[in-house]
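Note sheet for the following structure.
One chain of protein is taken out of this complex; the other chains stay put.
Presenting subunit A:
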Amino acid sequence: MKERLQALQAEALTKVEEAATLSDLQDIRVAYLGKKGPITEVLRGMGKLSKEERPVIGELANKVRETIANELDAKKEKLEAAGLEKRLEKETLDVTLPGRPVQVGGPHLLTSIVEEIEDLFIGMGFEIKEGPEVETDYYNFEALNLPKGHPARDMQDSFYITEELLMRTHTSPVQARTMGEYKGNKPVKMICPGKVYRRDTDDATHSHQFTQVEGLYVDKNVRMSDLKGVLNRFAKQLFGEDREIRLRPSFFPFTEPSVEMDISCKVCNGEGCSVCKGTGWIEILGGGMVHPRVLEMAGYDPKVYNGFAFGMGPERIAMLKYGVDDIRHFYTNDVRFLQQYHKA
């Protein structure tokens, strides 16, 4: 019987070895380990054995069963692993095919620039003020020391609606309105971004509608060096720490002294190139110390309060910063332009 069991084991293991599929294994399992299988049969015949032989053969029979079962399990695992591998191989994708696109929107470049400027000044304690785009002649001109007939009104030919109403030509009226709102007895520290309008024929460098950000700081003991310090900080944050600024005297009816600010040209590092017309400097904004008449008209006593104001054009800044070559790009809304400037 011992021989018979050993022969069965050898025979079964050979079959396991040869089995190619999971169902082969199942057949082998049923054939050898099933209730009707040869090992069970052997065990059934044990009654004929002597008392001494019985446990020995019993043990052997169990061992044989165990060995076959282990081999079956091992083989099953192997076949399953191979099967999985085969399946996964079949599932292989062309990873170079394009992914499913996600619809992505984004802000207009001008909005990005304006918000960047807003955030820089918020960081310096400024608040943001807004005002109407259709303004009165008073707030747009007169309150800013530009009485009717003033020659400087020529500088900004305007779109009038009636004799007293016009499309604002700058966002400065918001400054006059804010000073009025604060009634001449508390400091003003604000910037006012917004759309403005001038009688210009649209071309590569002119637009009848454009954007301005102006700023105003009114307090006791404001110095021109404060203006220089604030603008310097702003310019370096916006254009990079390695930029230099310079102020030049200029003229605006609402400031005295007035300044124009240049930054050193990034393209040539101040050496002079076609972008800066060989000067090494690029004009970026205008400003100055608030004219005493402007303070007075807004209800601030110029003997007690003074301040500084400045204004800049985000289009120009965007054009310099990103090399945009035509101001009309900002308003035609060509999708190929809009898409270029979506920051994360």
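Quick note on the criterion: a contact is a pair of C-beta atoms (placed from the backbone, for glycine too) under 8 Å apart; a residue touches a chain by one contact, two chains touch by 3 or more; residues count from 1.
Keep this in mind: contacts and distances are computed from a predicted model.
J.: Which of the following is the UniProt-recorded protein name of the chain this complex doesn't show: "DASS family sodium-coupled anion symporter", "Phenylalanine--tRNA ligase beta subunit", "ABC-type transporter, integral membrane subunit" or "(2Fe-2S)-binding protein"?
T.: The record names the chain that does not appear here as "Phenylalanine--tRNA ligase beta subunit".
J.: Thinking of the whole complex, not just what is shown, which of A:F126, A:F141 or A:F239 touches the missing chain?
T.: A:F126
J.: Please identify which residue in A:G58, A:G184, A:P257 or A:G299 touches the non-displayed chain.
T.: Reading the full complex, the residue touching the unseen chain is A:P257.
J.: Which subunit A residues touch the hidden chain?
T.: Touch with the absent chain occurs at residues 97-98, 100-108, 110-111, 115, 118, 121-128, 130, 132-136, 149, 151-152, 154-155, 159-162, 164-165, 167, 187, 189, 195, 197, 199, 201, 208-209, 217, 219-226, 228-230, 232-233, 246-251, 256-260, 277, 279, 289, 291-292, 306, 330-336, 338-339, 342.
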